[in-house]
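Shown below is the structure under consideration.
Excluded from the complex is one protein chain; the other protein chains are retained at their positions.
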């Protein structure tokens, strides 16, 4: 409905419930691939779950506590990114992103993330953009490093997914480092 | 932050709290002019009021109950329009709009309204777009008629503004009439 | 429990949950007839629904936002009327009413409505009493005209009932017209 | 607005906010006298307090948890009575009442209380009507005994009024005793 | 988790959800015996009920409105006691207690109750500790009398348990009587 042009054919749009059917299809097709990224898409098992999640994201947006964008390439949904949490006391935006497998390796997320970081510093007056990656997710870690983030540590057993405790490698980009 | 291109130099953007300072200036400058339209801007007496109102509009948007757009001409705020209420039981979108005095008479609102009507029928699956105008507001009534709306009646004493009861002439555009 | 005498044998009483069983019977017996009036009694499919609805009406009454009366003729429930919504910002009371088929055509509703209008102007300090009728409901329209209401317009597709969009003819009676 | 006829010239009406101005005057005139009854009218120091209290009573009524009646003698407010709490788990109605000094000693409250007890057993399906009196309030205790209540005990220090702990003599009337 | 030493081998502990499994076993084993006390353990039919009840008691504790203790003898749960309601307006603490049958008659509750009364007057600044017993529960009445309580009356039909209305004999201990 509302959008930002990133590049020729590449747009990010504010995620609205009307995207739910197509988003759910893309997520379902990439579920196994995405589970290798940090985002396991647990809890999104139906179109209704997807619609509920989008409503929740829009409510966070209305409170200035989050921002969820859907990535379109030539009118087709190929991924999403955003701030899943904006901590307005500490001025930190927590980034999360995923791309359908077929569209990785083309620099798409790098360009979308650069735009998102700009929104964070310009509109939300962030002091820091923070991201987490699974220690073994070299693609995601390379993306963050390429985007100027600094590795700050690996917090152990910080997330329980299907009975297993996972570690997170934390990356940060300060406003002063831009 | 997120936008729709209407025409060369003319954009509508989803209204976000970051627009509040500029919006408040434009509203304040046009307060007397706007009070002649139906929208009296009562209750928006400070920047804080403006920010609260925008947050409220975003929350309605997150529930699919409203949509508030800010109109930009060459990076400058010149008005706003939107659905101040979307009745998803009866599938009716209630339209409201205003333009800074200096920008009226150029067909700007006609083009923005056409886009908004499209969003209503496409994204919100409306059956009807409805608008109210003061009976003596010939500019607004002409705009609605030009846009394909039908006059349905004049409901008397329907709104109390500063101690006076005002009438509303009701206009409707059905999906089937498009 | 609490009542107003309208005429010999004719009383209106504040609707309380204890009326639910008898009201539900009368509504059920007249369901087909009532569906020809604007009030389709949708959503009142059990005694529990009826009790819930009455509780809701009493809560509106406690907030000064509504009033629901049950009509008794010789200790027997024969209909109801009231303000289904009192808009205390605009000082408008929105009237709704129905009568069991066997009791129509005797001037009963005319007398009950006159009393209700009096309550509206005296107790609730209304500026306007407003009512809606289906355009083809000549009985209801005649009642309103006989009671001094003015036809203000026909708002199209304003209510969706069982998948169909219905029009409402709007009638108003201003305090100054009494 | 809605009423019950008790006797020639004597009515009880469901207490509505519109009674607040006259009720507040009567309470204010009888404040010293009433403080000798159990009801000290603490917390009702302005018309606004009175309106708030009435709204609260109506809300309890809408939940079936209370009932507040105003007593009228020849169109003039002279007191009130009711169930300040209806415990629908244990089926007990807790009675409270007061009368302006000039109207005591005429059997008025006896007749109003008899009607209220009837409402309790008929409409609210109570098993017990309960009342409390200050041990030294002989008028109130005589009224309860005359009305068929049994003294059940004196609970000490059960209510703190202006820094002092007061005892309550408890009276009960069971449905089976009627 | 947190405890008070009453005597050699005898402890009372703040009841926490972690006690639920053992408490539920003890309650279940003593259900028939306890139903002879006032506490019928109705509504605690599963481990989940027990956990919910404990959470509710802890919430009351966090608001200063209650206190629930579990009695341990040599690391084994044998009963509970506490203030099921603290009325901080009237400064009254309402006591409730039970003991597994095998541990009665040893003065255990007398000692635990003495400690609880002390907490009431010291920490919660109570003016009165109040307790209720079934008129025919001589054990409980003897315990209260031994502990310095005064019999204040027998309130009839005050509690409905499995369709039957029970009387409560009320006992009170004032701070000034200590």
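Each chain gets a letter, A, B, C, D and E, in the order it is written, and its residues are counted from 1.
What we mean here is this: a contact is a pair of C-beta atoms (placed from the backbone, for glycine too) under 8 Å apart; a residue touches a chain by one contact, two chains touch by 3 or more.
Note that the structure is a prediction, hence the values are computed from the model and not measured.
**Q** So there's a chain missing from this view; which of the remaining chains does it actually touch?
**A** Visible chains that the missing one touches: A, E.
**Q** Which subunit A residues touch the hidden chain?
**A** For subunit A, the residues touching the absent chain are 89-92, 127-128, 130, 150, 152-160, 165, 170, 172, 174.
**Q** To test your reading of the contact rule: which positions on subunit E touch the chain that is missing from view?
**A** 1-4, 13-14, 16-18, 55, 58-59, 61-64, 119, 123
We take it that only the chains that are shown with their structure count from here on.
**Q** Which chains lie in contact with each of subunit D and subunit E?
**A** none
**Q** Within the chain touch network, how many edges lie on the shortest path between subunit A and subunit E?
**A** The least step count works out to 4.
**Q** Can you give the rotation angle that fits subunit B onto its twin subunit D by Cα atoms, in degrees and rounded to the nearest 5?
**A** The best-fit rotation has an angle of 120 degrees.
**Q** Compare the contact pairs of D-E with those of each option in B-C, C-D or A-B, and report the one where over half match by residue number.
**A** B-C
**Q** Compute the distance, rounded to whole Å, between the mean C-alpha positions of subunit B and subunit C.
**A** A distance of 34 Å separates the two centres.
**Q** Listing for subunit A: what residues touch at least two other chains?
**A** none
**Q** Linking chains that touch, what shape results: line, ring, star, complete or other?
**A** Its topology is that of a line.
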